[in-house]
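Apart from one protein chain that is not included, each protein chain of the complex appears where it belongs.
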């Protein structure tokens, strides 16, 4: 065990899978010699050569389309989309193609491929290096969408994603790449997809969160526990599609009060789906409105720092929402 | 006043706008000489010539991208995407571009353009001529998404869309093109965007629906009223983004029981957002779970008729859901 | 008739049996297609999309593939390709009638959306053009493993208008991938004529990517066969991709949902009917004395029996049950 950041854990997970399975390969813009703009793939091209760690042209539809074609011919590609904001050109290949090969061929063809997607607002990133794009994909049967937040989870879930016979979108919040370090096992292990994680037990309210906002929520939860004796149960979906409804509903039924927080624009976010599930299936247990917290409905985070800071739900807003719900 | 089908009303609305405003034009695949694969644009090229009714190459990103470029240089383009299923290549131009010109230029540039998008399951349409794609777009600030169901609404809303300074996605359910006829005004009129319509008042439950499912819901509502004295309030959002929350919440608070029905795959559908709004903002008034009805979470409707019929929420399922909620 | 070296065979380096086989595939494709329209007009088949006019391109190109080894990404008109690879008339009618036994999709997809794991026919889509980057990726896998597999990917002329075609051409050119882009240019995309679809020329674009571009008469099966064979050989030898533009004409409406009288003159169609690739190859085989009334009738009769049997089989085969729509969304394992 050594402590690792999210970024390191993902890089290590990739390297280990490539070592143990020759068919695993990486492709994307600047993933090779430069080691990725965030340096997640640093050192990989040196170890595995320019074909297995391939710099592609600037063409996201090609990147995913080629990954599909590789995946049906014996490879396990891990494609990188440099920033989530640039995934739209690949939208067709992801939602209409990769996600449907299996169904439309009645199970004859499957696409074991992983698409790594750094997302989330960062200082200086502005409108097009900031977006939380998960809602675009969390309605696509045949696709799995995961968004681990902690290093050990991320490494284990990346391994599961690569080994999964289905296409998996693997979201990495850029602001959390180096935010914390934690112990990450050295031995081979996998964290299953499709399972939520309860970070903190509590009886008063449930908070469902992921990404940067999860870190904030956990801090606030500790604070409220210490200062006010409010015990918040914090649930991280980890997989956003298909959802682990059971874990979320169990918590909702226990506390009767649910807040769903994310950094995405509120309207049309994945939080809405989670809220809908709770409102339909845990209604009898609810002691308060199903609350959501998200970014305002504007295109994305701005370049100017004051506007950026205003955009991302911060500690104060999260605390206010938790308190409102706890006191309801 | 003459009675018109949805298809005729839309065609007429287009022709009228083209007559009264020289800058209005139509572009898309097969919209010209052939008059569109559904014949919505029939006769237009004859009247307005091959430039103002332009057949484009098979390239959806180009269609929307060119429409953007036309719109910033004095034109009011109405782009047609032949089937909703083929809109993904234009995803980037819609959500990252058209929807953001205004915001990102601090109000200097706007994109007054309309994108007509036939959607919904039809017999024989199968996986790629059937999809309900609205959820892909109902999280994009700067974009308006409308989905009128009735002919007179559609004509009036199309006029509003064309005259709107913002990009508007105009969804037309293919199965409703010729399903009913109703009186459609001949004189110039516009139906504002952003306003829901209450089709039927009732005290027992609220049903929010649009598209084909709205027609079914209205039939079932009449039946339940006549046979069982259950009075269903039926609300049609008409505009799916941004939502007319007020009208929906007013009804939710009145009946205390809400069912949201659409033809889209349930998980991640717009129904989830509506449910979330109700669960957050009408919680105190709720007398039952917020229910949703949608298609199963499979890629899309299949070609084989038995599977297609199974996919689309039908009368029986809608009736069962309404009864369950009414009796709750 | 004795099997002998003929002029045709010598020219194309094909034996007489090959020539007759090619003829038979073309005829089978045509007859299956024709029967599909009959079933549609009778209200027994919901949708038909046709290969008529494209048979020479398809059979000519597919004939030197190695089924189950090379990969193929066909498009919806490519019945001639899938039959040549080993799919049967039965397969086609099972698909046309949306039966559970349909090998392509068990009734999920429209007819013409081919798929076969055994034959390495990669499940085809409806969105036009998406196959090209996929085909390039599949070719890259062959190259990475040092195998000599080739990938054939096909589409109409309008499938070159979308970005995917360009991105794939560029990628194939950069890496010298063993992929053949076969563009079946039939002059129309539904109603849109070529001049509103294509600036310049398709074959002429290959050079810009450093790729050989070949324009071929798509109604001449032996010309297509030769062009494709040469392209496959280049690819197998490590010399990279080829773009083949085969010119032809769609002899039917776009599909059973289309009425082409809205946009095509009858005279134009008649003119092209004179160049029907099937009739043309028939005349050729007669000229070189490989075909006469007798064996022609024999072949026709054989195909008719095959088609009859296939339709009968398919019509009595069960449809998928409604709930099967829920199956196979995710692969297990």
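Letters A, B and C name the chains as they come in the text, with residue numbers starting at 1 for each one.
Methods note: contacts are C-beta pairs under 8 Å (C-beta built on N, C-alpha and C of every residue); 3 or more make two chains touch, one makes a residue touch a chain.
As the structure is a prediction and not an experimental result, all values here were calculated from the model.
Chemist: Return the single residue from B:15, B:66, B:298 or B:326 that touches the missing chain.
Modeler: The one listed residue touching the chain not shown is B:66.
Chemist: In the complete assembly, which of A:127, A:180, A:198 or A:323 touches the absent chain?
Modeler: A:127
Chemist: Footprint of the hidden chain on chain C, which residues?
Modeler: Touching the chain left out of view, chain C contributes residues 161-167, 169-174, 195-201, 204-211.
Chemist: Spell out, residue by residue, where the missing chain touches chain A.
Modeler: Output for chain A: 29-30, 32-35, 37, 55-62, 85-86, 88-89, 123-124, 126-129, 296-299, 302-307, 309-311.
Chemist: In the complete complex, the non-displayed chain touches which residues of chain B?
Modeler: Spelled out for chain B, the touching residues are 25, 51-52, 56-57, 59, 61-62, 64-75, 77, 89, 92-93, 96-97, 100-110, 112, 141-142, 144, 165-166.
What we mean here is this: only the chains that are shown with their structure count from here on.
Chemist: Where the centre means the average of the CA atoms, what chain is farthest from chain C?
Modeler: Of all chains, A has its centre farthest from that of chain C.
Chemist: Express in whole angstrom the distance between the two chain centres, defined as the mean CA positions of chain A and chain B.
Modeler: Each chain's C-alpha centroid was found; their separation is 30 Å.
Chemist: Can you check how far apart chain B and chain C are, centre to centre, with Cα atoms defining each centre and the answer in Å?
Modeler: 37
Chemist: I need the residues of chain C touching at least two other chains; which ones are they?
Modeler: Within chain C, residues 105, 108-109, 113, 125, 127, 163-164, 329 contact more than one other chain.
Chemist: Two or more other chains in contact with one residue: find those residues in chain A.
Modeler: In chain A, residues 61, 89, 92, 96, 100, 103-104, 141-142 touch at least two other chains, as defined above.
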